[in-house]
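Just one protein chain is left out here, and the rest sit where they should.
As written, the chains take the letters A and B, and residue 1 is the first residue of each chain.
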Amino acid sequence: MKKRLGIIFLFALLFGAFITIWNKSYHQGLEEAYIPIKKDNIINELPSESKVFTRSKHALNYAEMPVDAKYQRSLITYYNNRAYPGAPPSIPHEILQDGIVGGNSCLKCHENGGFVIKYNAYTPVTPHPEMTNCRQCHVESRTKTLFKGNSFYKKTPPKVGINNALLGSPPMIPHALQMRENCLSCHAGSSAPKEIRVSHPERVNCRQCHVPKDKEIKDLDLFTRAN
Amino acid sequence: MYTSITNRRSFIKKMALASAMTAAATMFPGIIFADEQEKNIPKDADLDWKKGPCRFCGVGCGILVGVENGKAVAVKGDPSSSVNKGLLCVKGYHQIMCIASKDRLTHALVKKNGSYVKTPINDALDLVASKMKQTIKNHGKDSVAMYTSGQSTIPEGYVASKFMKGAIGTNNLDCNARLCMASAVAGFLTTFGADEPMGCYEDIDSADYFITWGNNMAEMHPVLFSRMLEQKNRRDAKIIDFATRTTRSSTASNKSILFEPQTDLAVANAICYEIVNNGWVNTSFVEEHCNFNKGLTKMGYGLEDNYKFKDKPSKISFEEYKEFLEDYTPEKVSKYSKVSVKDIKYLAAIYGDPNKKVVSYWCMGMNQHTRGTWMNNLVYNIHLLTGKISQPGNGPFSLTGQPSACGTAREVGTFTHKLPKGVVTNEKHRRKAAKIWKVPYERIPSKPTYHATEMFRAVDRGDIKFIWTQVTNPLVSLPKTSRYKPGMQKESCFVVVSDVFPTPTSDVADVILPATWHIEKSGLYGNSERRTQHWDKMVEGPGETTDDAWMTIEVAKRMGYGDLFPYSKENHVEEIYNEYRQFHVGKKHNMAPLEVLKSQAGAIWPYVEGKSTQWRFNAAYDPACDNGKDFHFYGKPDGKAVIWQRPYEPAAESPDDEYPFWLNTGRVIEHWHTGSMTRRIPVLHKAVPHSYVELHPEDAKKMKIKNGEKVKVVSRRGSCILPASVNERGLPTIGQVFVPFFDENMMINDVTLDAFCPISKEPDYKKCAVKIIKA
Partner (left out) sequence: MPVKSYLAYPLKGAKKALHDAIAKIDYCEVVAAENKDLLIVITDTKTQLEDENTKQQIETISNLKLLTLVSGFNTPKN
């Protein structure tokens, strides 16, 4: 009798343990199914003007970079590749794989530049490498002919050498800055058009001396007093 | 045919040079030879380059102004100046353009029946003198006041002080440096007993870390920031930006740490807590050179008229100080400062590491603070506890806003309580001033009267019946102009304004005196690193424009004080400077003689035995140290600097349900203070044509405000309508807005609060509560 009671007690114990463990694991299973809702992390944004410093870590390299006179770009070729000053340039070369854009393809060359034997030129550096859907704005030109003739007036691009207010004072910025706030990408390095290559890329804080000239604002008059 | 042979030889020499240059260029692309650069300078560049300091900001860059046919036509950085080494900022390069502004004040204007009448300058000065004399006769000496500037030259400040305190005998003299540097002064005096930084700009060349406290140097002290960026790129020096708002400086720095406004007090104490409790205290330095003090707390905010406060310092022990710091563990402080514990410990570890050289920089963020003096004390605490002070690359450095806030306002002492040497409350100092000024010493009153804010309150109350402002534009720069503008318009006060251009202040004047600008007069400025710089007049001012110093002298003469001002019109700047130098004779503050200042781009005082003293209080560099130890803080009687126990206290006004945003005001790189000069420079105006209010994108989204849309900033005092700026130049934190104050058409100071630091009396322009409404 004692033996039987002992066995029943043992089974009861085992059963109790099973119930507890099963219950616990069942509840854990339920918990696992629950994904806690995270509070929206506020994206730590940066002011758009901060891009002036974007390539500054390369500033010293830029200063030491030799000028490869044979392969340098000029402002004429620079603007010829744009429909109007400020328009996104078109892609003047064929594209490796039509399906791929951005980080896997264009940025391989256009993030940091470098010489490409195939095109006998230095790769221009993009001022906005964070935007990777490149071909949203930049397209190839596959034909030289037009569907119909067009008389679009292409504005003359801003000239070099006339943007300073005083003799020898730092020139003002004659172009719009939206998406082009990263000065060094176009104004320094081997791919910079020779007319606008800066002699002092190591200065970094460009807008300490160079301020925009044609800020898009309604009132471009001289400062007028209210009374 | 001798000439032809020499010509031919010189031609051959040129050929030889050209071939050598070509050879050099093939080996070193981009090589530059001076000759080659000069050939690109246009033929008409046959300019006469004249040396001087820049007109804008306290950095004190050396400039060279190109003059052709009596007109200033170009500006370049002075390569021989150790401050800027040839570099300037956009304001510096274009500064001379403002003098050609079409609305220049060229003649005196006297208000008659509500309109201004062009008046010969002599008649206008007669009127000013007789009005001043009459007012003193009817209402006493303390009914007249003068309000000058940290942009006044040393001679201008000196004659103003001599005129008010020595000749008339009133302490009703204060200046706009009260609005920018007073807390720095009070901080220096309470901690070291001697005003102005101990280090110099050469610290930048050897520091490993630059920690900027609420200071957007990329825009406000751009040339110094360039020097820091250069060290960052070349030597891998680190810049850490500790601020309430993301700015250009933050994005150019290695690390940006944001804190909740006013909690800098707590974070600084938390850094001290870490230093003390991690054994990073430089014990031998602290024992030899420091005392511990505490002062009064819960001082109030000076919001009521005639507010008075006097601190009562008492000595404490290191143990008591350590116990006080228990309230400022990083964990406790992190909760309300919104700075992570990790970041607090990171900052403390930099200061605490004996192998790292650290310079702290600050300017308005710490000075324009209702606890500005405390905040200055607290940063000194950090440097004193670690012994990182007065050594090349190690030290606290209080930057200045105005070009001569140090040279004029602080050294000459154009504050109500100051004399060129010492303070009015000290009899010895009064006797010294009286002796040099040759006036009876009883004439200099021993009690200070009005500081800037209180001075304009007194105008509003009708206690001051005559005020003369020079080189400043208080009705744009004072806090709470919504009260002080109507105050100045009252009939009870006769207002004289000396200025170069019409301003909202000159709009309320009874007499407007036409002043010459910077390069149209000779003068001296003193910059942040104690460097005194001299310049000679470069061009003639238009019409009847006159130097401010000379106008003060003329009025003094008309009031019968001619014998105290025996200077000549042609040479008064030099005569005044030589008289003024007598005040500072001695190893602790000797000023360089004029010949030296004329021959080089300035000299740093104490100028002893023909040498500038770059690091004060350090026996290795400073001949005034005479206690036989390595450091001597000789400003204090016992030669020891003070580590102050200063707690955290909340701001005078914090956001609440009704006014949920912090309002922070400040500057932009393109504009100088109230914009009266820079807005008249076409390049700068085109770049930033009007003010704006910066909002965090989240806040803008919540209120459905788009970039450029007009919004109304409203406080308990007034309101201002401005276009919104979302994610452009700067980025305030959520719950904060930022407005540049340069725009007289969008008067943000109608909205600000006139609470001030009870010790320094400097208003807090960085913190008040506002609400934002779509306009």
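Simple rule for what comes next: a residue touches a chain if its C-beta (ideal position, glycine included) is under 8 Å from a C-beta of that chain, and two chains touch if they have at least 3 such contacts.
Only a predicted model underlies this, so the values are computations on that prediction, with no experimental measurement involved.
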- Item | Touching partners, among the displayed chains, of the absent chain | B
- Task: Have a look at B:21, B:316, B:564 or B:619 and name the one touching the chain we're not showing.
- Result: B:21
- Task: By the contact definition given up top, give the residues of chain B that touch the hidden chain.
- Result: 8-9, 12-13, 15-17, 19-21, 23-24, 27-28, 30-35, 37
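The working rule: only the chains that are shown with their structure count from here on.
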- So, in whole Å, the Cα centroid of chain A is separated from that of chain B by 38
- Task: Using the touch rule from the top, collect the residues of chain A that touch chain B in their complex.
- Result: 42, 45-50, 52-53, 56-57, 59-60, 66-69, 165-170, 172, 202-205, 207-215, 217, 219-220, 222-223, 225-227
- Enumerate the contact residues on chain B facing chain A in the complex. 29-30, 41-42, 44-45, 47, 66, 73-76, 87-90, 93-94, 96-97, 103, 218, 222-223, 225-226, 229-230, 233-234, 246-248, 250-252, 502, 507, 669-670, 675, 679-680, 682-690, 697-698, 727-731, 734, 744-745
